[in-house]
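Working notes, beginning with the structure itself.
A protein chain is absent from this complex, but the other protein chains hold their places.
== chain A ==
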């Protein structure tokens, strides 16, 4: 039996729990202003605990932010590349889960297939965290809501406009609409819309989510404009640029949002593709504060996952 809680998707995590994660993240961020980055928090809640991180895909922010987060919480990390691990090839995921559960207190997996996470979680006796999968990026979403609320106040009722591919990040934004109460306006090209099942789930759970093919309509009056790289890791780049070009976030598009709207991007960004330099490097952009918040959000997530362990 698992000790603690898995963090596999926004949809699978209750609203009150997500709110607790955000509050813990914000509180810890405020409490450690000015400290060296590797200095632990006073309470060191992860003292003596080990997080194993498995990467099937390369990563900058997820890897370093989880590492920093674990250290600040007083714990330690071990990083594995999936190639070293033979995950899902030489050794079954179930066996990997059982073995790793004996070595560490939590597992973070960055994978191509959500199914790998589900299977890992099914057999692990320690919490499993989704560090990105083909169907969602819940850790990033917690970061993004943390950032949104820092800059614009409570998320409930705010308008968030997503422009671009209806990808895994979009899925987490959609799920988040049901959990955090922001009003999500997705503008996606024909053929690159998000999974209808995710949309249906969000709407069935009270999420205010509208899908359009018109970026101006989505951005109109928005409090926050979000986009993502056009070619994510593992995607086929063919013809995506042409289809996504009208969804580029430029100054004219930002002008349709509220004058005090913020721009977010989970990075890496390709200036001149999904966003122009004027926007991402401009006064409305909060992307680097957002990137820093990965650390604070991971701490909230780790604490929540492990809070019931004994």
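Note that in this section contacts are C-beta pairs under 8 Å (C-beta built on N, C-alpha and C of every residue); 3 or more make two chains touch, one makes a residue touch a chain; residues count from 1.
Operating definition for what follows: contacts and distances are computed from a predicted model.
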Worksheet item: Looking at UniProt, which of "NAD(P)/FAD-dependent oxidoreductase", "Acetylornithine aminotransferase", "FAD-binding PCMH-type domain-containing protein" or "DNA sulfur modification protein DndB" names the chain that isn't shown?
Response: "Acetylornithine aminotransferase"
Worksheet, complete the sentence: The one residue from A:211, A:244 or A:301 touching the chain left out of view is A:211
Item to complete: Specify the residue from the set A:44, A:200, A:241 or A:270 that touches the hidden chain.
Response: A:200
Worksheet item: Which residue among A:14, A:221 or A:277 touches the omitted chain?
Response: A:221
Worksheet entry | Absent-chain interface as seen on chain A, which is shown | 183, 196-197, 199-200, 203, 207-213, 216-217, 220-221, 255-259
